[in-house]
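A protein chain is absent from this complex, but the other protein chains hold their places.
Now for chain A:
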Amino acid sequence: MEFINPTEVSNIPTYRVMDSDGVLVDKTRKPLDIPKEQILEWYKNMLTVSVMDVVMFEAQRQGRLSFYMVSAGEEGISVGSAAALTPDDVVFAQYREAGVFQQRGFTLKEFMSQLFANQHDNSRGRNMPVHYGKNYPRTHTISSPLATQIPQASGAAYALKLQTLQNPDLPPRIVACYFGEGAASEGDFHAGLNIAATRSCPVVFICRNNGYAISTPTLEQYRGDGIASRGVGYGIDTIRVDGNDIFAVYEAMREARRIALTDGGKPVLIEAMSYRVSHHSTSDDSFAYRARVEVEDWKRRDNPIIRLRKWLENEGLWNEDIERDTRDQLRKAVLKEFGEAERELKPPLRSAFEGVYEEITEEAQEQMKDLKRILETYPEEYDIRQFKDGINGL
């Protein structure tokens, strides 16, 4: 008789392509098969998210929006993984994946419109800031409760599988599902992985293991060999990657996507290791539970943006001047969209009544009529110029 003692089992290794100096680890490997322009685009996308985060965090502190969440330290995971997806692939994100949206073509105007809940906001001012969503590339609107996206992603992947069975001409598609290591403690994580494994759903689960769930460090979050070991337990193809290494994340995701589409579909789990440089959200002050020096160390020692910058500099593709100019441009672009979005008209009045159900209920229709009558009878009493189309928006 022999019990397996998890501390005696060797840990799952971490896949790395470049080290923290931006130098390829394996000198014998085949060269990166990624066009230089694409890598530069990734770098700019990471910078954009990073610049936007700084501006919006400050804006929240000034009381200009109620809430914001930054993704400092985790841009590499979101940009690198999204780069391996096609626009037809379906994404379920958590709330720290602005890089996924950026990489999939979400514009600064779209980010700002959502944050300021103006007339161009896809969610019509109904959703919390950073809960972005878009019809195409397929990206489900972010849901606040932790981990609910995991079983839903399995379901969406199952639907894709059935659609492909019915119509083999459809392009091959997968679902990418993002979450943190804290969310992996929720029951939904376990239910979602198990159902994806048993129903063979083409879904790639990407766990951002950033060390903290608000204040709870991983030491108190779980025991055993991280989140990756859970995937093995559920019979799922699993890899652990260095989340600060965008090449490793991209290559792992590309391979995961391929595996997910083999044999009619199967799930894959990627555990991407990183460090949450930022506070959890604008509602959190993380220096209450971790040392400032620990954060500064990480910022300096290793970070997905700095690491890729070092690689670019080694290749002669980047330098201090380009860096400064690019950051300036990005900051200006963010501030321009910020200002415009803040001044933009609010959604039309009727959107206050729409959307609870597919059709506007009779009751709500009556209320709209009443409102219109009141606004027409007392035009001096209500200022509705700030709403798109004024009274005709009803």
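What we mean here is this: a residue touches a chain if its C-beta (ideal position, glycine included) is under 8 Å from a C-beta of that chain, and two chains touch if they have at least 3 such contacts; residues count from 1.
Simple rule for what comes next: contacts and distances are computed from a predicted model.
Hidden from the displayed complex is a chain whose UniProt protein name, among "E2 ubiquitin-conjugating enzyme", "60S ribosome subunit biogenesis protein NIP7 homolog", "Pyruvate dehydrogenase E1 component subunit beta" or "Histidine phosphotransferase HPT1", is "Pyruvate dehydrogenase E1 component subunit beta". One of A:L24, A:L40, A:V54 or A:I214 touches the chain omitted from the figure, and that residue is A:I214. Across the entire complex, the residue among A:G22, A:G73, A:G99 or A:P129 in touch with the chain not shown is A:P129.
In the complete complex, the hidden chain is touched by one of A:S66, A:Q365 or A:N392, namely A:S66. Contact between chain A and the absent chain runs through residues 63, 65-67, 117, 123, 125-129, 131, 143-146, 182-183, 185-188, 213-216, 220-222, 288-289, 346, 352, 356, 363.
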